[in-house]
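Note that one protein chain of the assembly has been removed; the remaining protein chains are unaltered in position.
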Amino acid sequence: MLHRVFALVVKELLAVLKDVKSRMVLVGPPIIQLVVFGYAANYDLNHVPFAVYNEDPSQPSRELVARFEGAPAFQEVARIHSDAEVGPLIDRRQALMVLHIDRRFSRDLLRGSAGHVQLILDGRNSNTALLLMGYANTILSDFDTWWSERHGGPKPPATLDIRARFNENLESRWFIVPGIVALLTQVVTLLVTALSVARERENGTFDQLLVTPMRPIDILLGKSIPGFLIGSVEATFIITAGVLWFGVPLRGGFVALYLGLFLFLLSVIGVGLMVSSLSVTQQQALLGTFLFMVPSIILSGFATPIANMPPMVQYLTYVNPMRYFLIVVRSVFLEGSSTRSLVPQYWPMMIIGFVTLAMAGWLFRRRLY
Amino acid sequence: MNRALIMRLRGLLRKESLQILRDPSSIAIAFVMPVVLLLIFGYGVSLDAKRVPLALVVEQPNRDTASFTAGFFQSPYFVPVRFSTVQEADAAMRARLVDGIVWLRSDFSRRMLSEGNAPIGLIVNGVDANNARLVEGYLQQVWADWLAKFAASQGLTLNMPVQADVRVWFNPAVASTDFLVPGLIAVIMTLTGALLTAMVVAREWERGTMESLLVTPASIHEIILSKLVPYFMLGMGGMILSVAMAVWLFEVPLRGSLWLLMASSSAFLLCALGMGLLISTVSKNQFVAGQIAIIVTFLPAFILSGFVFDIRSMPAAIRLITHIVAARYFVTILQSVFLAGNVWPVVLPNIFALILMAAIFLGLARHSARKSLE
Partner (left out) sequence: MDAESKTTPASSRKYTDSALRLESVSKSFHAGGRSARALDNISFRARRGIVTGLIGPDGAGKTTLMRLVAGLLSPDQGQIHVLGIDALSEPQRVQSTVGYMPQRFGLYEDLSVQENLDLYADLHAVAQADRHARYADLMRMTGLAPFLNRLAGKLSGGMKQKLGLACSLVGSPPLLLLDEPTVGVDPVSRRELWSIVHRLVEERGATVLLSTAYLDEAERCAEVALMHDGKLLGQDDPAVFTRGLAGRSFHVFGTGISKRALQERLSAAPGVLDAIIQGSRVRVVTEQPVLPTAEQLGEREHGLEITPVAPRFEDSFVSLLKGSVQIAKTPPVRAMTSSATAATSNGSDVIVVSNLSRRFGDFYAVRDVNFTVKSGEIFGLLGANGAGKSTTFRMLCGLLPASEGSLRVAGVDLRRAAAKARERVGYMAQKFSLYGDLSVFENLRFFGAAYGLKGARQRARLGWALEEFELGAYADATSSDLPLGFKQRLALAVALMHEPDILFLDEPTSGVDPLGRRDFWRRINALAERGITIMVTTHFMEEAEYCDRLVIMAQGRILAEGTSEEMRARFRSDALPNPTMEDAFVALIGASENNRAGAAG
């Protein structure tokens, strides 16, 4: 029996690796997506164009403007001198923010009351607007502290001492790159397994396989193992690139990571084989993969937090294996989590894997056409 | 001669329309897919951190600490949970029960009254950097509000030398739905325009019907035109459906004119149809055409269009690539027309870019679709 399974595994690997098209699927998208996601999918802001509308040419206001200009997030693109100029600048997206310093700014400051500034933000991209607001607030509060120290004003009764754990400099790359491990492993493994049975059905070889003395369990094993091998190699490649190329720290142990990977692959292969045994042609398999993949990526927490979703949608994410594996990779990478603490992520993937594999095995023979 | 041309076009158009009406999958891609995608994105994708679970560790509760923590209970952004030690809070953060910790040490009250500048420890989970930044922003807001209130209660002048008045134009509530949904329309129209058209034309090749169509008096222009018109209508139908959902279901404001929206959508749709036709004449096989369409049109529309990820944050090389992504121009127009209004200086150059790209793609499609099987 082992001998037969081994022969099937060898055959599957040969079929995938010898076909130019499947080789492309294994090599092309991972590298492109790693580069695109690693570099393009980025929430950090640099050189955001902003304009200064300073109605109070004085030393304090110049100091404040200098602080904005000095921040890496901002880049001054214009100086304007009337209210009427604000509108067009923002409308045309020439500036995403206008820093408007009130005519009485320095007078008020020196008198000890609050100096007024106005920040006008382009809200078309709400995320960018929120981040800009955060950057601006930090600059303003630094200015406050500096001013208070210089002019002996009353100190604030308490100050914020903000620290970020696990990702001290809040680099979104540290968040995105471990996510790519899950994303690409899912895409590649799903495509390899989902097309495997459908391709054989389309070519008529699946009948030939069913007529041999192989049992459904042998076929199931023979079809799953190549997915495990390819998925593991793929994941290892991205993990290595993440650490060595993108400089993301890997703080946890390999056992915790690879146990998660194994269970994740189990569930993805189960889904892939289920899609595959439901479809008659490769095209249907591709469509099925697409239909599973898009919601599973969006509802996994890969790009946006699950916590922000409405409760109904959050329940839906519990059947999504990628949700659990994303937590595993990110925790192992950044938090250095232990195997024990990740048990709540492991068992749901195991259950999803067993259920889908059992259904796939059942569908191999039941499927009528 | 003219009569024959009209007759041929009428025949071809009637055939395409009948096929669309009878093929459930084109209807599904044109109308069901937009609805599903809009629902998934509209509800599933949100960058607005709301109701963030937050650990409060107050080592020695008293009136001063209570006045500070009250702000968290009133804020719509936080769901505070009390912990007695910072170790417990830390464990909760590792278990992903809370996203941040506010830590008031036992000497908070004393230092606040004696020397001022009592430190408030704030620890956020930085794994999701974007979310962490947003949480930090909300925390600063709570802190600033508390300072103002504290100063007023003490009868002091405000301790904050600078008072910032932040105004977010176009989207005062800074809701991510308002910016994601318009961009999503570009992604959906790419799907109908490029993917559906590529698959449909490839299907004609695959089933051999193109071969019999070619050996008739119909010219290649007529065949291309007969494909463009019905799928243009279908794409516009999907667009109107998406706009209706955006406005009525997700309550995204539509500040610009509908007329301008339609005009720019037409330009983009022609672009997408051109890409679809080009892909199908290159591959002539539904399976391959579908794969190419996803890789060269759908994914770029998703990632490189500025729909989620700001193009400005990308490295220069990738920013350069985004210039050949048609969706980039359309997303810019959509976000402006929906949220800002008819901003001609933004709309005009982008529409011009779309028209140029449409002309290039349609021209290339026409060029490569010769009446031949090679």
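A and B are the chain letters, set down in written order, and residue numbers restart from 1 in every chain.
One rule holds for everything that comes next: contacts are C-beta pairs under 8 Å (C-beta built on N, C-alpha and C of every residue); 3 or more make two chains touch, one makes a residue touch a chain.
Model, not experiment: these values are computed from the prediction.
Listed here are the chain A residues that touch the chain not shown: 3-4, 6-8, 10-11, 14-15, 18-19, 203-205, 207-215, 368. Within the entire complex, the positions of chain B that touch the omitted partner chain are 3-4, 7-8, 10-12, 14-15, 18-19, 22-23, 207-209, 211-219, 371-374.
Just so it is clear, only the chains that are shown with their structure count from here on.
Centre-to-centre, using mean CA coordinates, chain A is 15 Å away from chain B. Against chain A, in their complex, chain B makes its touches with residues 37, 40-41, 43-53, 68, 93-96, 99, 108, 112-113, 115-134, 136-137, 139-141, 143-144, 147, 150, 156-172, 174-176, 178-179, 286-287, 290-291, 294-295, 303-304, 306, 308-310, 312-315, 318, 332, 335-336, 339-341, 343, 345-346. Residue ranges on chain A touching chain B, taken from their complex, read 29, 36-37, 39-48, 64, 88, 90-93, 109, 112-131, 133-134, 136-138, 140-141, 143-144, 147-148, 153-172, 174-175, 282-283, 286-287, 290, 294-295, 298-299, 303-305, 307-310, 312-313, 327, 330-331, 334-335, 337, 341.
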